[in-house]
Each structure stands twice: as C-alpha cells, then as structure tokens.
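One structure follows; several queries about it will come next.
One protein chain is absent from this view; the other protein chains keep their places.
Labels for the chains are A and B, by order of writing; each one numbers its residues from 1.
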Amino acid sequence: MRDRLPALVKDAALTALVAAALGLFIVGFKTRDAGQGLFFDYQLVDLAVAVATIFFGRLGLQLASLGLKWPSFALGAALGVIGAAPLELPSTFLHWFVVIAGVLIILRTIWPWANAALATARHSQRGRAFGQRGAKWFGAILLAAAVLMPFTSFADQKTMDLAVLILTYVMLGWGLNIVVGLAGLLDLGYVAFYAVGAYSYALLSTQYGLNFWMVLPLAGMFAAAFGLVLGFPVLRLRGDYLAIVTMGFGEIIRLVLLNWVDLSNGPAGIGGIPGPTLFGAVFAETAPAGKQTFAEMVGIPFTSNQRLIYLYYIILLLALVTNFFTQRVRRLPVGRAWEALREDETACKALGINPTNTKLTAFAVGAMFAGFAGSFFAAKQRFISPESFTFIESAIILSIVVLGGMGSQIGVVLAAVLLIGLPEWFRDLGAYRMIVFGLAMVLIMVFRPRGLIAHREPSVRLHPARAGP
Amino acid sequence: MAYFSQQLINAITLGAIYGLIAIGYTMVYGIIGMINFAHGEVFMIGAFISLIGFMICGTLGISSAPVAILLVLLMAMAFTAVYGWTIERTAYRPLRGSFKLAPLISAIGVSILLQNYVQLAQGARPKPAGSVIEGGYTLFSADGFDVRVAWLQIVIVVVTVVLMAGFSWIIAATPLGRQQRACEQDMKMAALLGVDVDRTISLTFVMGAALAAVAGMMFMMYYGVVDFFIGFLAGIKAFTAAVLGGIGSLPGAMLGGLLIGLIEVFWAGYFTSEYKDVAVFAILVLVLIFRPTGLLGKPEIEKV
Partner (left out) sequence: MTDGTTAPLIEVEHLTMRFGGLVAVDDVSFAGRPREITAIIGPNGAGKTTVFNCITGFYKPTVGRLTLRGEPDYLLERMLGHEVGQKAKVARTFQNIRLFPGMTVLENLLVAQHNKLMRASGMSVFGLLGLKRYRAAEAAAIDKARQWLERIGLVADADRPAGELPYGAQRRLEIARAMCTDPRLLCLDEPAAGLNPRESSELNELLVSIRDLDGVGVLLIEHDMSVVMRISDHVVVLDYGRKIAEGAPQAMQNDPAVIRAYLGTAEDDADA
C-alpha cells in the first residue's frame, strides 16, 4: 500500500491534468452573447472543483481496482458526503458530479464481490433454471402489465402519455434491432424511415382523406421501398461506410422535407392530421359531419382519456407485432442468415449466401417497422415537422438498442424505460440526457459490449430437454 | 466570368478547411481502419477553443492580429490535440479486438457526448465571433462586379498549405511517419519489429486533432459564428472529401477537400443553396458505388 501510493497519486494527478487541459477553455470560460458582441464569464472555480473531483475519483477507482477496499470505500463515502453537503458550489451540477464520483468509487469497490455472488447464483443449478423460466415469466408478466395498465389507477394523463412515448421507442428499438442487433448493420439514419412513414400518413390523410388503418400498411411499404433504394447501392460496401451513408441519408431526407415546401409545407410542418379511428368512429368530443364519435358508438360519456387509451393500445399492438415478427423470423433461414452475416460475412459467402440480398431484406424490414411507427407518430401528434426527425432521434434509438443489448428484445424494453422514461419523469435531467446517452454508449462498448441483457437464446435446439449450456 | 472567379476563390478557401479535417479521417482510417465519427466534433471543439482563445487575447490586451492568430493557432492545436489523444485512449483503444461494430458505436457515443458537453458548457445559441482580419484586395472588376480576395482567405489558404506540407513531410520523412506507415501495412509485424504501435496510433489521433483544430479556427474566422452543432455537417462533408480522394491517402484528402469545396460553392452559386448539402451527400453515395477506392486510393483486396 505505502509503496504503491506515490505511483497512484502520480497517475491520478496525470488524469486530473488531462482533465484540466480538456476543460480549460470549454468549461473554464463561458461565452455569453450580451447583445453587442460576445463576452465571457470565468468559471474557473467550476473547473477546479471538477478537476479535483476527477483526481480523487481516479485515485479511488485505482485503489478499488487494486482491492484496497477500505481506503477506496472511505474516499467514495467522503466524496459522496462532500457532494451532498450544502457547500457554496457554483452550480448544482457540480454537486451531482461529486456525488456521482463517490458513488462510482463505492460501486467499483463492491463490484468484485457483487459480481462473484451473481456468477455463483447464475451458475448454480437452481439459478440457471430460474434464469430460463424467469425470462419467460418476466416477459409474460410484463405483457400482462402492459395490457392492463390503462385500467389501473396509475393511468392518469401524464403516465399514459409517457407510456405511449416509451412504447413508441420500444417499437423503434425492436425495429432497429433487426438491422443492428441481428444483421449487424449500423444504420444511423433510421429516423429517415420514421419520417417517411410519418409524412406518408400526414399527406395521404390530409390530402386524400385516407384513414389510419388504410395508410399504415402503405406507410410501411413506402419506408421499405426507401430502404431498398438506399440499401441496394450501399449494402455491398463495408459496414462503416454504410453507417456514414445512412447518417447522410437521414440528413438528406430532413433537408428535403425542409426545402420541398410544395410537398411537405417546409419548416411550418403539416397540421390537422386526423387521429386514428376505430371502425370509423373518431376519438373526439364531437364528430365531424357524417361520422360518429367513439363515445356515441359505445354509448358511454366522452372523456379525453379515451383517445389516449386507444393510442396506447395501437402502439402496444404495433410493438407486439414487431416483436412477434422478430421472434419468428429469427427461427427462419433468413433470420439465421442475418445473424451469420453479423458474425462473419466472408464465411457466409463461402456457404453460397448472397450477402447483399440478405442485408437488403434486413434493412428493408427494419425500415418498414420504422414506417409503421412513423405513421403512428403522425396520427398521435396530429402535427409533424422536419424538426422531429433529426439525427439525435436516430442516435437515441440506437443507444436504446446498444444499451439494451444488441439482439435482446427484453433489453430494448429495459433500455427504453431507462433512457426515455427516467428523463421524462425527472424533467431536470433533460439537459444531461444526451450526455448520459453518449457516455453510456462508450461505457457499454468498453465494459459490457453485449449490452445490459447479454444472453442470446439459440434459435433452435437439438436437445430441448437439456436446456442451458 | 467575374462571378465565376469569385466563386472559385471562395471554393478554394472552403476546400482548404475541408481538406484539413479530411486528413484526420484519412490518417486514422489508414492506421486502424476505422471511421472516427467523433472527428467532426473535435473540429467543433477546435473552433470553440479558438473563439475563446481570441477573446482571452483581447482581455490580455494583445492587439496585433498576427501575434494573436499565431498564439491562438498554437493553443487551439495543443488543447484540441488533448481531446484527440483522450478519445483514442479511453473510447477506442480498449475496443481493439472487440466485435466489429464496437469502435463505431463507441465513436458515435463520443460524438454525442462532446456535442452535448459543449452545448451544456457553452449554451446552445450560435456564438457570433468578431472578425479578426478585415479587408481584402480587389483583383479585378468585370460586368460591374468586383472580384475580391479577402486577406482572411489568403491567410486560410496559406496556413493550410503550410500545414499540409509540414504534415506530409512528417509522414514521408521522419521516423514517426515511417512507423505510421509500417503500422498501416501490418500492425502485428510492426510491433514485432519494435514499433511502439500504441504510441504511433496515439500520435496519429493527436495530429489529426491538431489539424482539425486549425480547420476549426479557420472556419470560425471565415464564417464568424460557431455553435455546438457545426461538427456534424462539416464532419460528414470532410469524410466525403476523404472518400472522394481515396480514404487512406493524404494527397487524396486534400484533393477531395478541394473538390467538395468546389462542388458546394458552385452548387450554391449556380443552383440552389438549399440543396448544396444534398449535392455533397449524393457525391458521397455515387463515389462509394462507382469508385469506392476514390480518386487516389489504392484498390484493397480483402485477404481471406
């Protein structure tokens, strides 16, 4: 311990030095536009506190990784207390920063112990059986909860709104999971297909009066067609080229929507989009001429929640269809070929599998589900504009897939709840949300590349009775 | 004719900036075969550091423009380089040998992280930067139109040419350059022959980031405004430049940068400025389809 200390302090000091260099300009001086030219405020105290935290944080993590439990635990606790203390720090963010550093050290300290306990549990006979059955039960309980949710007392306006939002992302995540998780194609322009679906419904409903259920399949087909047209030339390229081309494509679609005013009404967007109907009945207080409201049809008094509940069940249905399709297709030759392509494209070619066509199907199918989700989005919002379809949106969907565990369906649900639900619930976190997404993507790749839920269930077993490896 | 000449001057200026960023993509791709998605964000950070650098110079009372430019240039290069180094060290190096999407995803994570870090620290509003060098020189007048080259444009092109020449020399003639090329050819073999592969890769990122910082500074001076989102478009365009020139090739990156500058400026000048970015993306897709090795790249046959 004694003899190691100088080396540890040196390492932590170097880390802090690098952090200081990184933060000096960007954090240390805050530019402010005060009408007549730019000024800056000094934030050197912020910087100093952050750098000091990084020094002790690094020291604590190193101590913990050397197994020096008590010193690192003490350091972590100290940071936690200091962060939580009512000191006069320039911003609340800094308080959080210090607290989080302390928590991380403590987590790192107990990590080996927790990990070992988990591993023994997982490898014990009962643990394994529990894991197998638990996953099935967990899914079933989740599904039941989702179906019953609107009838529970939680189902106020706010919760239902959030639930619809989360389910939209779950569906998008499951759709993208086909492309990224199964086929291993990094699609950074997924939101483009979402936009195609949304504008398909917006235009067809406002211009031609088609209803939601008629447009839904069309929107999926349009999006899939876009996927084919884009994918055909670029899918024969290396994977990283695909990533950047899809990113560019996402941006092109947005620019076209912004500038092709005749088609899309440009930045002003399209409003007055009708919501989805149920057997022709609309969800509104009063029906337009010749139509009936849902409340009239069923003969109950109108409440504004009815519309929300209906939207909830639509997106739940769409998401479940996506999930069912994925589960099914994974057991088909094409689904296995997707996974095989992800694992080794060269080997696939040697087995006579046409890589371009196989990738193209994954790409188009993924696009189709984005198209479905997009037309739902338009029907829910009743107003869309290009602003809803920026790269950030693609990045959010991708981080849901990555965090959840590529290829894992339950993982996507978990990640959507974490990444979408929590920040919506705690509004203050909004500003930090994207930082957390970015950081999470890096950390997951470094420490847990298979995502939160890393387990891959074989698509077929030769020995179904003797489950487990 | 006059309009054309003016556009040409503007295009070369813009091309110089893209070329500087493109070098970063091409060098990293050459050595570890990955697209550094976060490179556009490094450029953006460089622009911010330069902006703040100039303001600090103003506070310190440095009024001579050449001195301020030189000081800020060096500062921006040095501090942006730290970003390049840190990114490689923390987000890419641990992923060598992980599955093939891992570094890409990590790079996207870094990109999102940096964008929002700057947004949080500096605010989302665009920052207007006062002009550092004013004035210019009227080359000739024709059709009632003055063709002017701003001093700033000359500075941009000269600095770019000097730096490109310098870095080309480093790669062609110094031991570092030799080690870099050795790693490009065969990383394992280079390691066996005593090349410090980690250090070489680190230095590649440092050099790329330093050049991106220069580009960021030039961009900031040229457009007079920066915000946290400039790295996204500039990054894609510079990447297109790298691909167009032949990814992995240094002269290719410069050539590609110039061509993209020309395409963008002339498209905006003669067609519509709304679709100038679309034109650049279309070029990217067309090049990738018909000539994925770019103009100056070598064909690559995957060994199996």
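Following the convention adopted for this analysis, a contact is a pair of C-beta atoms (placed from the backbone, for glycine too) under 8 Å apart; a residue touches a chain by one contact, two chains touch by 3 or more.
All values reported here derive from a predicted model rather than from experimental measurement.
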Interface with the undisplayed chain - residues on chain B: 301-302, 304
Interface residues of chain A (partner: the chain not displayed): 325, 328-329, 331-334, 336-337, 339-340, 343-344, 346-355, 361, 456, 458-463, 466, 469
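Note that in this section only the chains that are shown with their structure count from here on.
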Euclidean distance of C-alpha centroids - chain A vs chain B, Å: 30
Sites on chain B touched by chain A in the complex: 34-35, 37, 45, 48-49, 51-53, 55-56, 79, 82-83, 85-86, 90-91, 94-95, 98-106, 108-118, 120-123, 125, 127-130, 232-233, 236, 239-240, 243, 272, 274-275, 277-278, 281, 284-285, 288-289, 292, 302, 304
Residues of chain A defined as touching chain B within the complex: 18, 21-22, 24-27, 29-33, 37-40, 180, 184, 186, 188, 233-234, 237, 239-241, 243-245, 247-249, 251-252, 255-256, 258-259, 346, 391-392, 395, 398-399, 402, 406, 431-432, 434-435, 437-442, 445-446, 449
